[in-house]
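Missing here is one protein chain; the remaining ones are kept as they sit in the complex.
Chain IDs A, B and C follow the sequence of writing; residue 1 opens each chain.
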């Protein structure tokens, strides 16, 4: 019995270590910045405001967890002058060991985009939006970054105020032109979202629309799944399974939600769902999942920014480790014979495992702290950046009224 | 002023009459039969139980409204012996002037389909399901009916109990084989539904999946939109706009809902939504909407069956008439210049019109009763069928326990 | 027939005129100010920024529609120095003929309220919040305003991070103390909201919680229903019926929504729902509905502010006029005999009436423009305030990053 138990643990260890060695997460620069809701922002003294601070924070998260591959960059917020900043970014990459991740254009914030960007009835404004997308593609090339990540927030707030139909055509045009500009190793990821900031119709509202647009744009266009961008009840792992089946899954924006696009920490509301998504990914051949970008997109309104990010990547690792324990062969047999209860128990036996001891062992074997959150607290990093950045961040900021 | 008003009314009359002359609705045979919820059925003495009674009820609805083109048939309930019934049906068509509408296979009710039909892990059961689909295609051919309407209820109730991924492949195979059997004038319509009767994953859960499956099956496969088959908040008119854009809209199952797939009377909960869907349809060229099947799929649990159906088609006509009043040219101009409030008011000016007087005029001009519900009450039809069918229907029926 | 029709129209006229004469709406000062989403604000040159401008805009809306009773005031945004501004406000009231409406404390925006206001674990912060509420009560007394309107946004974002249970007790204490301070003619309205800005639990999440808190606070506390503050599918008119039954309905914040708390124009998404809410109100005795405050709470992010407000109050009037046409006696009889289709048709016959001609007549009889939106466009008001306020408002504002 003890022996059996021991050999089972050894099997688990092998599966988990392998899974963790292969698992890389991209974190977003804006995860370290002050954010809020439309009712106001709670300013944090340790929040990052410059690109240097964001790279530094990312490096700190990586030092504690070993899982951070890249830092996603936001064009308007991080690269306001476009290509001019490339040398600086490259220097930061070298200094911190963190590479530039996906390039995120911003066509939702400028006053011109009040009625849409790439779907705006004005050909001038669509042109402006396209220029910004092309500039983003160039930045990506310059930084050797693979993915240009398109979140198009276009839509309308009231029935009848815009033509849903004609906007599809305008959008197709701009996306095709953007695709044409991609370099040989670049991809464009098309994100979808059912609502917010648009409250009646959002031009790219679901995975079906994103997929159509990606296909019409060209072969380097893939779909990006933000886990918070679904209506209540959506079976996200099924969409993931379909996109994998269609070879159209570009990557994820991970976060969790209870209501709308709440941008909470991954697995904080429904950890079993994350497990199921990871299971779908781990169910396909290694080569079919190698190009999936695992990105985080969260809004740490109340939690400490760096602390929340460390918690995030640790949670992702632990849930990925759990998913790696599923016995695919046994599960397939139980599924094929429709032994429902047994299949379910086989499946969630992996979820119920407390993988933390093995994950901690892996961390130590990789020269990482066994408890990254604890190590962060001990490191004095938060205190240091609080002091350095605090004065500048002290002003109370509000977005409302 | 009076003159202007008069010329506006004349314009409205022309638009509405034209719209109504072109508008045909298919009603379902099961709309006249006893139905219920899982908690029980409330049996109605006037409910139809035979195919003869269903044709008779449909003819009665048509006599009062002039809008019923076809009667949708359900293979298991209406045609239990397959092709053998064709001559009888043809006789009924001739007698009632009602044509056979879409053929609806049933692969959800037999005990074999407990774990799925065309997605069942068992190759035998998938084969059985395919046979039934092929028999339905044959029936369609024999009856000269254009559409085979596929509602596949397959899915699973618990995470891990079935392989979402592998079931996609099985489904693709069966649908391709079904498509192959279609005659030159036949189509297959692929319906989607997010849940119920499956409560964790439904194999064809949304329009994106239905579209993929239709495309892979072949050019005669189109998507069927049941208005009640969407998650809360879904913008259905946007999906309609996309399907029209992609030339992939086969038709509708109209009904209304407040919560889930409640199968209520069209427009009874959110009439403005029906208006918006009709507006999308009326926004494309006539030739691009000519092949759309307008079908009803409702469950008249509490309302009198024939009464509910007359109410249904009248409501559909009135909402269609309203939608026909939208001034497309003016609306496009206001949309293009982003004059939101004016565009919205232009749009819903059509909705706010009380079109009933003009619709009644049209009815009278077409030798139909001005008030079909009133005419039904006066006709004595309900009393007659209540007496004829009552004894047989008197038994209390319950589906639970 | 023509005679009958004429007498019916006359009956409608009498009902509608009476309804409109009794119908008063309170509009919010913040409806004229720049607002946005967390992704950014689209600044409008004509937006109001001072209390003077807000009173002026309200007066303009009233001049065009005759329906505006009061202007709701927001303590932090409109009355930053508390009682000191009272004389100024009184002057504005006199000048514009618009009275101060409900007083809206703000305990969600200050940095101290990051983890809650009246539910904050810190007794000091709860004390600070109470002080603000008491100051709001005093302002209300000074301005002779009846209602202090409490929207408490407190909550938490993650399971386990706060004690739901203990926060109930803290809240009860503060609300009881606030109630004690109310003058003899004052009321406090307790608003509820399921989520946003809190994303896991909101301390006052539904009408049941608001009702409990109101009762425990005391007899002058009533519940405030914001139509946008419900989960998808909630039957709002039923909650209204219950609150009327319990004599606990203080008033409304009207707006519309398709997804979350979208703060769209009333009736823009689901006008039939507004009609049903009005019907519940008109179903009780006049004296039982006399104390209901009809307030608007919308966020005009894209529409012109004054234009949107005129559209809003006109829509409210028209839907109220429709609801006034319901034949209560006939409806009750059909309901009691469970003649469903007839009852439904009787009910929505009122909704389908095009009441606009009669409403326009009423407007003219009351020396108001027949078409308020048209009159606004003709008035030159928007151009004037755009010029006056434009320079100051020209800066691009963004809440994100």
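What we mean here is this: a residue touches a chain if its C-beta (ideal position, glycine included) is under 8 Å from a C-beta of that chain, and two chains touch if they have at least 3 such contacts.
Keep in mind that this is a model prediction, so the values were computed, not measured.
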Residue of B:66, B:101 or B:194 in touch with the missing chain, whole complex considered
B:194
Among listed residues B:102, B:153 or B:324, the absent chain is touched only by B:153
For the chain not shown, which residue from C:109, C:162 or C:312 touches it across the whole complex?
C:162
Residue among B:23, B:55 or B:115 touching the omitted chain:
B:115
Those residues of chain A that touch the unshown chain are 232-233, 235, 258-259, 268-272, 302-304, 307-308, 311, 318, 340-341, 344-345, 352-354, 356, 373
For chain B, which residues touch the unseen chain?
30, 33, 35-43, 74, 76-77, 108-111, 114-115, 153, 157-159, 194-197, 199-200, 232, 257-260, 262, 264-265, 268-269, 301-303, 396, 398-401
Residues from chain C at the interface with the omitted partner, ascending
114-115, 121, 157-165, 168-169, 194-195, 200-202, 205-209, 211-212, 231-235, 237-239, 241-242, 244-246, 272, 276, 279-280, 283-284, 331-332, 335-338, 340, 343-344, 346-348
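Assume only the chains that are shown with their structure count from here on.
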Any chain in contact with chain A as well as chain B:
C
Just give me the whole-number Å value for how far the CA centre of chain A lies from that of chain C.
38
Of all residues in chain A, which are in touch with two or more distinct other chains?
114-115, 157-159, 194-195, 200, 232
